[in-house]
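See below for the structure under consideration.
With one protein chain held back, the other chains of the complex are shown just where they sit.
Presenting subunit A:
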Amino acid sequence: MKQFISLTKMLLCILVGIVGCTKTEELPVLSQSRILSFKVPTADGEIIGAVDESDKTISLYLPFYYQFSVIDPEIKLSDGASLLEESIPVDVLADGTVYTVVGADHSRTSYTLTIHLQQVSPLVITEPSTADQTALWTIGDNRISIRGNFHTTDPTLIKASLVDKNGQDYPFLANTGSGPAGVAPAIGADGKKIYAYGSLQIPQELSPGLYQIKVSHLALSATTTYPVQLVWGRPTSFVYTPVTIKTGETFTLESSSTAIHDVREAYFTIDGAKKMLEILSQDTKKVVIRVPDDTPMGTHIPSIVCGEFEPSSPGWWGITITK
């Protein structure tokens, strides 16, 4: 017991010695050009980046559900320090953004940012075609919808394109005559959430043939195993441009969806009979038509015939012919 008490007394002495020690040990001087904190504000708080002083890096783990395409960090620096260049929003796919801090003592320290996107992997898209059946898509169609596990409702974060046999990429148009593309979530037959990226348009300039579909969402991308086949179709939707012209002048019919091709005839239907018009030029978007001098006055609805398809017409608006 005596031994134990002695031991306790000795420990107490050591403790008093430690607490009572007044000697100041000089620690290495801290850099005055440090990043003290790196935070990204969000709707529900903030995401904190890990600043590593040993290798001068900043690691930021960014969950997919924030749907950020850029981050706009709030950076806390040492007293009196400033950034060499103004902090601007950083693309989440950008790698190696460098922040150089200039301290009050004019020292400089550079930190490299790495953004780790936390996405649900892999990206899987629903195949329109199978090994046995190739889907036929009409060139210019603006009602294309691509389904996949995108885990976002922000259409600006998704990129989709058609890829031809040479590997050439042709992006779908995401802002068409039927409005901007959108993403609609739904529960699939298997009970899993699936997202339809819709209102996309196949570029009217493309040629018929086989194309793979390639989709990317931030850092993930996927390509279909089986291609779709692009084919010509019958234009059914025209840009609203009623005009008033004189005989001998021209007007233009422009398709807002299905590509125009091989226009063989253009005519007005007047009193149940065809009044043939002169086709001056055509491309996949529009056809320029001249009205013959002997065309009766009045408002006539134009029609065109593309290839072997039935006639196409705006249907309810026409071209007004005056003297």
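Everything below uses one rule, namely that a residue touches a chain if its C-beta (ideal position, glycine included) is under 8 Å from a C-beta of that chain, and two chains touch if they have at least 3 such contacts; residues count from 1.
Everything below uses one rule, namely that contacts and distances are computed from a predicted model.
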Query = UniProt protein name for the omitted subunit, picking from "Acyl-CoA dehydrogenase", "Chemotaxis protein CheW", "HmuY family protein" or "Sugar ABC transporter ATP-binding protein"?
reply = "HmuY family protein"
Remark   = Out of A:Thr100, A:Thr156 or A:Ser281, the sole contact with the unshown chain comes from A:Thr156
Key: Option from A:Thr241, A:Ser281 or A:Thr299 whose C-beta touches the chain left out   = A:Thr241
Ask   = Of the residues listed, A:Pro89, A:Pro171 or A:Pro208, which one is in contact with the missing chain?
value = A:Pro89
Note = The one residue from A:Val70, A:Leu84, A:Leu136 or A:Met297 touching the chain left out of view is A:Val70
Message = Counting contacts across the full complex, list the positions on subunit A that touch the omitted chain.
response = 1, 4-5, 8, 11-12, 15, 18-19, 36-37, 39, 41-43, 46, 65-70, 72, 74-77, 89, 91, 153, 156, 175-180, 239-241, 256
